[in-house]
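Okay, structure first, notes after.
We show some of the complex, not the whole, and keep each chain where it was.
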Amino acid sequence: MSTTLTLKTAAQLRATYLRGEMLPSIFCDGCGLGNVLNYTLWALEQLGTDLDRTVFVSGIGCSSRLSGYVNADGMHTTHGRALSFASGIKAANPDLTVIVFTGDGDGVGIGGNHFLHAIRRNMDLTVILVNNFTYGMTGGQAAPTTPVGSFSTTTPYGNIEHPLDICELAKAIGAPYIARWPVSYPYQPIKSIAQGISKRGFSLIEMLVPCHTAYGRRNGLKDLEVIWQWYRDHVVLLDDYDHITQFGSPEEQAALREKIKIGVFQDVERECFDERWAALVERVKL
Amino acid sequence: MHTILIDERWCKGCKLCAVNCPPKALHMAERFTKRGIHPPELALNGRCNGCRLCELLCPDFAITVTEEAGVHL
Amino acid sequence: MSTYRERIRQALGGKVQFVQGDDACAYGAILAGCTFFAGYPITPATEVAERMSEILPLLGGCYIQMEDEIASLGAIIGASWTGAKVMTATSGPGFSLMQENLGYGIMTETPCVIINVQRSGPSTGQPTLAAYGDMMQARWGTHGDHEIIMLCPSNVQEALDLTIVAFNLAERYRTPVLLFIDGELGHMRERLVIPEDGEFELVDRVRAERRAGYKPFEAGESLVPAFAPFGSGYRTYVTGLTHNEQGLPRTSSAPIHDQLVRRLSDKITTHSDDIVRYEAYHTDDCEIAIVAYGLTARTCRDVVDEGRRRGIKVGMLRLITIWPFPETLVADLAKRVDAMLVPEMNLGQIVHPIREAVEGRCRVKLLAKIGGDLHSPHELLEALEELRCQPR
Amino acid sequence: MRQEIRICGFGGQGVITGAVILGKAAAVYDGKIACQTQSYGPEARGGAASAMVVIADGPIGYPGVHAADVLVAMSQEAFTRYAREVKPECIIIVDPDTVFSWDIPHIVHPVRSTKIAEELGNIVVANIVMLGALTALSKVVSREAILAATLASVPARFKELNRSALEAGLEAGTGQAA
C-alpha cells in the first residue's frame, strides 16, 4: 500500500467521490470532520474500492453527517444505532464493503452496546469513529470522552467523569484492527483507513478531531490554530510511549500521563461473522 | 509553476490551508466572498511548491492545486 | 439441484402439521421469501426466532441474534436495503424499545415485518399470559405523524397466511408491517396446512429500472417509490431526516416535510381498500354486532351461533386489518345496527376508533378483560343479553 | 362433536409434551381439528402445569377447556385444582403415587405412570404411559394415531422406550376400562 497521493488531483477526487449537491458541508469553518472525509476518500482511491459496492452507514451527530457527502449508497440512521444497521447490511450481503462513520457520543455513548457486540461478533465493518471529546451537534454537552475537568454546557463546573479510552476498549473486546490518529496527521489515517477496509473483520480507526466550536470554545481552545496545536502537544506515538516508559527521564514519564497514545493498536487476523456464517450454511444447507 | 483554485461556494475561510502551508505561500485575502468570509490566495506567485498539503488539509474540499492558470469557480 | 421454492418446502417439513402460532409466523415468513431475521429472545415470541434460526441456515439465509430489540430492528432495516425480505419478532417490552427505529423504518420506506406476540402489560406484567394491550401502541407508539399497517390473525393457520400477507403489504407499500398475535395464540398448537405455491400471492417491491434520473424517494401515482438495493449502483442515500425526492436531508423546508410526511401517510390511507381485510359473519341482518379481533373473535363466533339460537339477531364483524382502521366499514355497520359489543383483552383500545367511527349512531359497549384469561362464551352471551334488553 | 382433554401435574413431568402428542395424533393422524393450549406459572419448572387439548370435527372457537371430558392428573395440587372443572361423565386418570386423595363422585382410574416409567428405565416417559392409558380409556384418538404421533415426536434413540411406555399405558388403561 503506497501513500503517494499523486494519482488524482483533489478536483478529480471530489468529482468522483462527493455528492456535489450536498456541499458546502454543514460543518463549522475549519471543523476537522472534512479532513476525515478527505482522508477516507484518498484511502478509497488508493484501494480502488468500487463505490457501487460500498455502503456508508452512520448514526446521528456532526460526524455522522459524513455519510451524506459520499456519492455512494449511504444510510444515516438513528442516534447510536449505526452499527446495528451496518451489521444487518453486512450480514445480509457480505459482498458489500460497509464503512461506518460515527462519533464518540454516537459510537460509544448511546451506542456503546452495539460497539461491544459488533466487535465481539467481529462483523466485517470499518468504523471511522470521530472523537471530538463532546456532543458537537447538540452544542457541546459532556460526552463519555470528555476529559476530567473540562467544561461543557452540562459540566459548567468541570467534568468529574472518567473518559473512556475507546481503542483500549476495542482491544479488550478483540477488534482485529485498531488505530488512532489526530486529524492533523494526514498520511497515517489514510493508510489506516485503507488497512481497515482491507481487513476482514472489525476495524476501528479513531480520529481525534478538534471541535473548536462546541468543545474548544469552553476550554480555551476556540482558536483553530490553538486547538490544532493542543492536539500536536497532547499526542504521543505508541512506539515513543513505550520507549519513554522504558528509558525516559522522570519528567518525560510524567509528561506522558497527559498524552493520548496514537498509532496502530492492533493488527491481527480473526475470523469474522460472515465467514463463520458462510461456513455454517455450507455445512447444513439443503 | 503552481497556482491554486478556490471554490468560493465551499471555502469557509478557516485558514487551515494558509496556516499549514509549509512555505507559507498562502494568505487570506482582504475581500469577502459571497459567504462573507475572507478566502485564501497565493501570497507571492512562485512560492508554492505544489506539495498539496493544503488540498489534503482543507476540510471543505475548496482548494485545488494546479499547474494551470487560476480561475475562480 | 432443487429450486429455492422446493427447498423451502423441504425445510418446512410435512404438509400437515400440529404447531404453534409462533411457528406458523416463521413458516409464513419463509414461504413469503424472508431470507433475513434478526431478533432478541422474549417470551412469548421466542419461538418465532427459534424456528427462523433452524430454517434459515438450511436455505442459505441469515439469522442473527442481536444484543437487543433496538439493534434487531436496526439490523433488519439495514438488511432490507440490500434487497432482502426481512422480519423480527418480539413482545411488549421489546416492541416498546423498537419504537424509535420503527419510525425510522416508516420514514425511510423500508419493507419489513414485525411480529408482536403480545403479553400482558404494562411493563413486564404477566410475561406468559395473553393480552391485546399493544393495539393502540402499534398505531401511536413512535413519535411523529405516521400511518401503520397491522394485521391480527385469530388462529394458527391464519397466522401463517397473514404473515405472507404482511410481507406482501410491506413490499407493496414499502413500509414496516406489523402482525400482532398474543401469547396464547403464539403458544397454541393447531392443525396447520402448509399452502402450495400458487395458492397464495407473492409480492416483490417494485425495482428501479434505470439509473439515469432515478430519484430514490420520488413516487408516481402509487405513491410508492421504486427501490434500488444497496450495491446495485444507484447510490441511494437513506436518512430519517426530512429529505427530498433525491433522499437528501432538507430539514428546514416546511413544504418538503409536508409533502413527504403526507405522502407516507397517504400511500397507506389511499390504499386502504387493498389493505383492509375483515370477516363479516351474520352481519347482514343483525341488530347487535360484535366487533372483535384476534383470539377473542374465535369465541365470538361460537357466541354468535349460540346467540342466534337464543333468538338474538347478532352478527360479528371480525377485524383482520386493524390499522389502517376500517373506519367506513364500521361507520356503515353502525348505521345498520342498534348496538355494538366490543370485547377486548385490554381495558379498551380499539373501542376508541370504533366509537370515533360510530359517531353516536349506535350504542357501543366495551367488554374489557385483562389478566390473561380469555372472554368466556358465557360472559359474552351475558353482555349480549344485556345489550338486547337496554333499548337505545 | 367437541371433546376437551386436560393433562396436568408439575412442571417437568411432560404434561405439555403429552398434550402436544395427543393433539398431533388427532390433527395430523386422525385428520380431526385439534387445538392445544397450556397454562403454567413462572415456576414452570416445579410449579403447577396444565395442558389442554380440544378435539372437534369442525372449527374450534373458544380454545380452552370449559369442562373436561378427560382429565389426567399427575400431581395432587393439579388434581385438586382441576377436578372441579370436569363433565359429569368425565374420564379421570391419576397417578396414585402423586395424587393421594380423590374424593369426588367420579370413577377415578389410577395408573401408576411414574412407577411404570421408572421400571421402563426412564421416569420422563410417565407422560407417555398416561397417553396410552388415556387412549385406551377414552378413545379420543385412535391407537394408530397416538402411536404414530408419539414416534414422530421423539428422537430416534428414544423411540423404543416411548413405544414401550405407550404400550404399557394402553395395557394399564385397557385393564382399567374393563
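In order of appearance the chains are A, B, C and D, and numbering begins at 1 in each one.
Convention: a contact is a pair of C-beta atoms (placed from the backbone, for glycine too) under 8 Å apart; a residue touches a chain by one contact, two chains touch by 3 or more.
Since we're looking at a predicted model, the values are computed, not measured.
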{"item": "Chain-type multiplicities in the full complex (formula in displayed labels)", "value": "A x2, B x2, C x2, D x2"}
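Keep in mind that, in the parts below, only the chains that are shown with their structure count from here on.
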{"item": "Euclidean distance of C-alpha centroids - chain A vs chain D, Å", "value": "61"}
{"item": "Computed distance of Cα centres, chain C from chain B, in Å", "value": "58"}
{"item": "Interfacial residue positions of chain A with respect to chain B in the complex", "value": "5, 9-11, 14, 18, 23-25, 27-35, 37-39, 42, 186, 224-225, 228"}
{"item": "Residue ranges of chain C touching chain A (in the complex, touch as defined)", "value": "2, 7, 10-11, 35-36, 38, 57-60, 62, 64, 66-68, 70-72, 74-84, 86, 100-101, 104, 230-241, 246, 248-249"}
{"item": "Residue ranges of chain B touching chain A (in the complex, touch as defined)", "value": "5, 9-10, 12-16, 19, 35, 37, 52-53, 55-61, 63-66"}
